[in-house]
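Below you'll find the structure, written out as structure tokens, and then a few comments.
A single protein chain has been removed from this complex, and every other one stays in its place.
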Amino acid sequence: MMRAPALVQICIENGNMRIECPHCGDRDHREFEYLGSAKLLERPNGGDAAAYHDYVYLRKNPTGENTELWQHVMGCSAWLHIVRNVTTHEITEVKLARDLKEVAR
Amino acid sequence: MHYSVLQILKNGLTGNKGWKPVWRNPEPKKSYDVVIIGGGGHGLSTAYYLAKTHGIRNIAVLEKGYLGGGNVGRNTTIVRANYLQDGNLEFYSHSLKLWENLEQELNYNVMLSQRGCLMLAHNDGQYDAMAWRGNSNLATGDDAVLMGREDVRKLVPFLNFDDARFPIRGGLLQRTGGTARHDAVAWGYARGADMRGVDLIQNCEVKGFRIEGGKIKGVETSRGYIGAGKVGMSVAGRTSQVAEMAGLRLPIESHVLQAFVTEAVKPVIDNVISFGMGHFYISQSDKGGLVFGGDIDGYNSYSQRGNLPMVEHVAEAAMTLMPMVGKSRMLRSWGGIMDMSMDGSPIIDKTPVAGLYLNGGWCYGGFKATPAAGAAFAHLMATGKKADWATKYNLNRFETGHVIDDEGTGARPNLH
Amino acid sequence: MSRLPSGGLIDRDVSIPFTFDGQTYTAHPGDTLASALLANGVRLMGRSFKYHRPRGVLTAGSEEPNALMEIGVGADRIPNTRATTQEVFNGMVAQSQNRFPKLQADMLAVNDLLSPFLGAGFYYKTFMWPKKFWEAVYEPIIRRAAGLGRLSGHADQSIYEKAWAYCDVLVVGGGPAGLMAALTAAKGGAKVILADEDFVIGGRLNSEQTVVDGKHSQQWAVDVATQLEAMPNVRVMSRTTVTGAYDGGTYGAVERVADHVEDAQGAPTQIFWRIVAKHTILAAGATERPIAFPDNDRPGIMLASAVRTYAHRFGVAAGQRVAVFTNNDDGWRTARDALAAGVTVTALIDTRTDVQPDVDCPTFTGAAVIGTGGRLGIERLSVRTSDGSVQQINADCLAVSGGWNPSLHLTGHMGGKPTWRDDIAAFVPTVGAIPNLVVAGAANGNFSTLGALKEGMVAAKAALKNLGLKQVRPKMPNADDAQDAISPYWHVPDVKGRAWLDFQNDVTVKDIAAAHRENFRSVEHMKRYTTLGMATDQGKLSNMGALAVMAELTGQSIPETGTTIFRPPYTPVQMGTLGAGGAGKGFAPERFTSSHDWAVSRGAAMIEVGLWHRASWFPLNGETHWRQSCDREVDMVRRAVGVCDVSTLGKIDIQGPDAGVFLDRIYTNMFSTLKVGKVRYGLMLREDGMVLDDGTTARMGENHFVMTTTTGAAGPVMSHLEFCAQCLWPELDVKMISVTEQWAQVAVAGPKSRELLAEVIDDVSNESFPFMGCGETSIAGVNGRLFRISFSGELAYELAVPSRYGEALMDELVKRAEAKGGGAYGMEALNVLRIEKGFLTHAEMDGRVTAADLGMSGMMSKKKDFIGKVSSQREGLINPMREQLVGLKPVGPVRQILGGSIMVNVDAEPTRKNMQGHVTSVCYSPTLNGMIALAFVKGGHTRIGQTIRAVDLLRNLDTLVEIVSPQFHDPAGEKLRG
Partner (left out) sequence: MADFKLYPNADLISQPIEIGEAVLACNQPASIFSVAPFKGQGVAVNDALKSVVNFALPAVGKVASKKHIRAMWAGQGQWFIVGDIGLASLTAALNTKAAVTDQSDAWVVLTLCGADAPEVMTRLCSLDLSALAQGQTARAEFAHMMSCITPIAGGFEIMIMRSFAKTAIHHTSDSMRKFAALRAL
């Protein structure tokens, strides 16, 4: 008679698609609205048509980590800069877009 | 083998052992005149029309998984031609004409069922916009009937005319719209292409392009290098990745669209019905399941599964619009990866790489487009010219501003 | 009667009457519909989908494919209910389904005779000749025959609800593993939810004759469940099926609150739970699988485990002469238990040769069942013995055991693929398939009771550790540790006849062979071609058998052949439950202005605009048609004064030292130069150069602006501003907040508007409030704001007061207006007034138009950058032949224009290629005494004065119209400034 292998194997990973809003804490993603790639932070102020074509329309559209913008519309209204794996939906980073932009300056 | 009444009878009486494989399992050759990447509905129909209409026989279709395993087998099977914008109008009109003859064309029953598509309007503004749409459809030669509230009630009395949020103002019916058996479309085209000598190669993933002097030479695959005179990309859901291997960045995002089916029930819904205020559309399959869907989940995703907010939203829309479905049970939900283009319309065009062609960005329109997209892509690849029903699906339209925005939502793929 | 004299979790003292197909029977509390019918000797419970073959109950659980029924009458009737899970309640009405005229004699059983022509994939090859016949003849016939039960066709009247729950540990399944896991986690202080789909906690413990911790397993389950229920950190949810695993530890679950009671008395029948769990322990057990052999679908043929469940839990003998067919030791248990219950076991047939069943009945090893007989139920079976001879055996029940499949379904919901284990010939969940979920017990392939208990405890301890809670170790109860040996055996080879794999969808072993023959060999092709696994059990019973058959045919192993993907939900979920809250008005919130009740009391016809309810028109005595009211209201504004609640317009308070600069970047035109106390009309674009919205913005102070948006764009514009402020230019010091709700705003329009306002406000002089002036004011001691702006083209104001006074303000102003020959006006009149003046709504700003299309290129500042500036200059957007906004007036004999008409040149056919544009807004203008329209026409700005046609093909109207300026009324704007 064969025995079953190891009793229970444990796997712990980070949760995902509940968004850890820096203000409001862990929330269901239905409270947020998605805008798109975080590339939209980099408006080519004063740029030419080609720069705007790239900014408005062209996307890398990766299968792995995507940096993107969400707004906590049902919460604090903050725009969030989120790093999320678009295949597993795992979220690895949430920051306030406002801070990110100000630090970058 | 040709399917006929005689074959059915003969096989039925002899234990059905005489049926032949619907397609071969060929080994890839060293090179082909044309390689199509993607064995979904569009790739298969492209190969079919290349072989049938343009007489090109040395063709391979390379499929990463199994034939018809992408969106052609994951959609809600709706076929219609009630678009609004120039570019889409003539394209879907042509597609519907091809659909109407597809069974005879393929000698394969794709079960096109023109049971009518009804789009509901919930206020005067929507009603006028629908009239514009209907007039445009009629001007294109397609069917459209504008219905007031009482006409809609006569057609579909089970809708909530009492206290729906939002009230039914009227609707636009396209009687020639309907549904088709999605898998059969892929299989029918596959069979037709195979019969004409096209090599359908499954479990063959394209890993890279060989490009020399700005011209395509062939593709690197999981089954070795395959030379090609021309290469067509028809890989909805993976378009950005495949194009990136050729150095292209596209106006496309990938999103997940969920679809749902209930347990089979006796016929209650004859038409395809779409709600104009929430994101919800529904039809009943020949098997009896209520097939329904909504909007994309709203965020980029390559996972073929969705999340609860959209599931709930769609079911809530069903309950306000047609509360008689409350006691049906949702049996299965699934997701497909949509190539969401930045204006909601597709691209069928050459690329900056000579000999490399792109068919993508189909958003929600891919299934109903299958015949005309394949025929147009084949036409472009064979002749180098745009088919006259697909002249506006240009890759550079985002640069020039000639966008085709049927929803008017701009460069927000998750809102199309 | 088949009810055993004792035993089971039923209350024999209480009898519950119910009907099935019109016949009255009795059940006991604790019975399912299936157990009650079996107890009453009913074996025939349904018909299969395609061939309408007579079928009986196969299982005792939610995976039941055959015994599906309609429960209830009228609007309450619910189809496809599994008799195996439905509790019987007093007066319950059950009906068989998918049969005509009755279950015992179903005319569509003729399909079964035609089955040689109706095998897998037959649809695709046929029904194509003649061409028109598919839709005209064949499909309607197929469609009528299709489907299982019937929906009532009436609106669902049941009450449903949704709810949220949070826990540290969610335990799915209340069998030995689940109970032990919940107990361990709870004792460690974790917040625990234990969910079980059954109405009695305990899982298989309730179905077996086994001992746990020195007591009958049923008693142990009751004791532990009672203990758990008493703990404040535990929520025990019976009748609750966890239906789906989603991202972020979120699970969907259906609690059947009142499906088992006669009258829910206002309580929800079901609740859809979203459970957010830090950890999940899947202890969903396993389901037994059948073996395919010819005519294995006759009523009376059941899974062996179900036979035991009916005996031990419900006190029902599934037959009087039972035979058992097995490929594993577990089958022997059924034979032993049957004997112990006093039932005759006519044969034990084991496919294995190297075993010696320790059961006191005729046994056949190395043998197989190769056929069954009996009318509407099994009466006998044929056994092919190890020497090849065939024996006939009498039996009214055949218990079949093909081994067990772990219930791993939830672990597939996020795309995880299972792992094959040869020792149990089954797939088990793959570790990590769902983040933070572990599997325990039979669901993990550990089928012994002791093993399940142990795994439950270990899983809970691991969860406690990760939660940072103390790891308690409850006393480990003693229990049976037998691991049943199994030798894979999927279908009986070398036999004639049809051996069923998917019972409901009528898919046989031969159908799989047919799929293989035609090269539908990938698992997905095979499933799609044969419809296997597409039935209401989602292939829980059929997938493995079919995979095994395909593996044999292709010469591959089962895991090489493939796995099948299980998708949510685990068991089907009622739409009413998933859509709870959506019925009626619940689908979206309703928004009401503060003058709503007042308007209703004045008899106003209300209309929905977005989420808002607004007054459409205010009928006066004698007015029977909306046009009468509308025409009067328009006339009133043009000649005297009208009052309209415009509170729904978006209002955004913008403050800060950089507010002016910020608005310069948002709007196409300048705002930083606007003087305090002035208002300016502004146009904002999206970054792609298309018009997003328009509206007026007032400068209330040096660093203080109030922006108005259209009603529909209020939310999107606010979001856009926040995006610009936070994401694009966080260096700008600007703050904004919506004040839409704070202010009730009333438009007072018409030549007598100043006169009217002068009655209630101190100073409305042209000096203090010139055209496009604004400022603070006071009305009857209430602080307000006054804006001299007009959406009608008349001398007009908008007066804002805090919302609580909205009704009083309307009432006061309307009364005073009426004294001047004016009165209230609604949306219809407002629409006419703005069309007459060529003002825009989202009919014109439909997301596809540029400022130039609207004739507003002059508003695109050249001095500064603004959102959309560069993109708006793309070649395709500056083409002079784009469709441009114009006005239309009928000039021919036809005086009517319809909204949505298309434009064509006078002598052109109305075809797509000839389309010149379309009509966006239409009204009858009482001012101009005729129909007028706004339209987009190719190159329209240069075609003023030309004649063109507005054609409505839908409604057969063809109107000759003149292209005119969209400003029909007072184009010079003299009235505005008056």
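What to note about this one:
We just call them A, B and C in the order they show up, numbering each chain from 1.
Just so we're on the same page, contacts are C-beta pairs under 8 Å (C-beta built on N, C-alpha and C of every residue); 3 or more make two chains touch, one makes a residue touch a chain.
On a predicted model such as this, the values are computed, not experimentally measured, just so you know.
When the full complex is examined, the chain removed from view is found to touch A, C.
The chain omitted from view is touched by exactly one of C:P619, C:G806 or C:G940, namely C:G806. Of the candidate positions C:G189, C:G432 or C:G656, contact with the unshown chain belongs to C:G656. Which of C:I142, C:A165, C:M231 or C:V431 touches the hidden chain is settled by the complete complex: it is C:A165.
Screening C:W612, C:Y667, C:F866 or C:F968 for touch with the missing chain picks out C:W612.
Interface with the hidden chain, as seen from subunit A, comprises residues 23-28, 30-31, 72-78, 96, 98. Residues 159, 161-166, 257-258, 261, 264-268, 274, 276, 581, 586, 588-594, 612, 653, 655-657, 726, 733, 735, 737-744, 759-760, 762, 779-782, 801-809, 812, 816 are the ones on subunit C that touch the missing chain.
The criterion applied here is as follows: only the chains that are shown with their structure count from here on.
Work out the mean CA point of subunit B and of subunit C, and you get 22 Å between them. Inter-chain centre distance (subunit A to subunit B, centres taken as mean C-alpha positions): 29 Å. Counting partner chains per residue, subunit C shows two or more touched chains at residues 246-247, 250, 274, 687-688, 871, 874. Residue positions of subunit A touching 2 or more other chains, listed in rising order: 17, 28-29, 33, 35, 49, 53, 56, 89.
Those residues of subunit A that touch subunit B in the shared complex are 17, 28-30, 33-37, 49-50, 53, 56-63, 66, 68, 70, 84, 86-89.
Every residue of subunit A that touches subunit C in the complex is listed here, in rising order: 1-5, 7-18, 28-29, 33, 35, 40-41, 43, 45-49, 51-53, 55-56, 69, 71, 73, 77-79, 89-90, 96-98, 101-102, 105. Across the complex, subunit C is touched by residues 3-5, 7-9, 12-13, 15-17, 19-25, 65-69, 73, 86, 89-90, 103-104, 107-114, 122-125, 127-136, 138-141, 144-146, 158, 160, 163-167, 181, 183-184, 187-188, 202, 262-268, 277-278, 286-288, 303-305, 307-308, 311-312, 314-320, 323-334, 397, 399-403, 405, 407-411 of subunit B.
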